[in-house]
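The complex is shown incomplete by one protein chain, all other protein chains being positioned as in the whole.
Presenting subunit A:
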Amino acid sequence: MEKTRLKNWQKMTPVGRLFHTLGIFILKTRMGQLIALFLRTVASLFDKSHNFKSDSRNIILQTFFTGVEIFPPLFAVATLFGTVVIIYLFSLMGKMGFSNNIGFLIVVIIIRELSPIFTAFLIAGRTGSSLTTYIGSMVIDSEVDALATMGINPIRYLVMPSVIGGTIAMIIMNIIFSTSAIGAGYLVTKGIILFTGNAPNLQITWNALSTEIIKALTKPDFVFAIVKPLIFGIIITINACYQALNIKRDIRQVPKATSRSVIMSFLYIVFTDALFLMYFVKDYMQNLSAII
């Protein structure tokens, strides 16, 4: 066995050997394994034994599991956050003389940057951790092995529905976060003005706010409102499943893997978000010079 393997090595051309070494090296890193798991998940969509009915049921269950149960905390966070942003922008920017840029700032802060990130954090904390514990305990109870010995591909049965369902829920939740941050945030701001007798000295109407925001919205904003949560959702669920499947038959590894899954998800999300920023950097620079 050993000899034949060495023979195969020697058969390779230098270029082939280089690619083989490079491939093994990439696959040994965690990032390489995450990408490999993602590709295998995509490949499992085209498995021969696909059952559309049960698959779609699993996906819908996962979407509800991710989306519905996260809604109350997400709504609260979005509302309060939107309130804070609106009050700060209207009170500070007005004083500094940037009041015609308010709509642009709201779009940048809420819709472009923080809505996907906050949603991703909430979903990583909620769905990512529960996915890791759920699949991790299945690994420990050797249910994953049992699935495999029945010819059921665990990646198709467990990982694929959670990735697709989690990503769909992530996109929907991102839109809900943006709208409730602006809409409910506006209402709460109005409530604060009403209660305090306009102590913060704000002149704010829905008409002005909405026209400002719609004026500031550009085409990339709509594209990124879909693309960002799509990629964040894939990162969160793939990372959670990867950490879970890596557990070595030891029950104490489950909480460790869970916290690792959440923390690593945070890291990857922030990192990817920084990459997304590259697209806008040029735009921001021009804006900045225009202001100055």
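To be clear about the criterion, contacts are C-beta pairs under 8 Å (C-beta built on N, C-alpha and C of every residue); 3 or more make two chains touch, one makes a residue touch a chain; residues count from 1.
One rule holds for everything that comes next: contacts and distances are computed from a predicted model.
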Of "ABC transporter related protein", "Zinc protease YmfH", "Glutamyl-tRNA(Gln) amidotransferase subunit A" or "GntR family transcriptional regulator", the UniProt protein name belonging to the chain not shown is "ABC transporter related protein"
Touching the hidden chain, out of A:74, A:87, A:106 or A:155, is A:155
Out of A:69, A:113 or A:143, point to the residue that touches the absent chain in the complete complex. A:143
So which bits of subunit A touch the chain we can't see? 1-2, 5, 23-24, 27-28, 33, 36-37, 49, 51, 54, 138-139, 141-155, 157, 242, 245-249
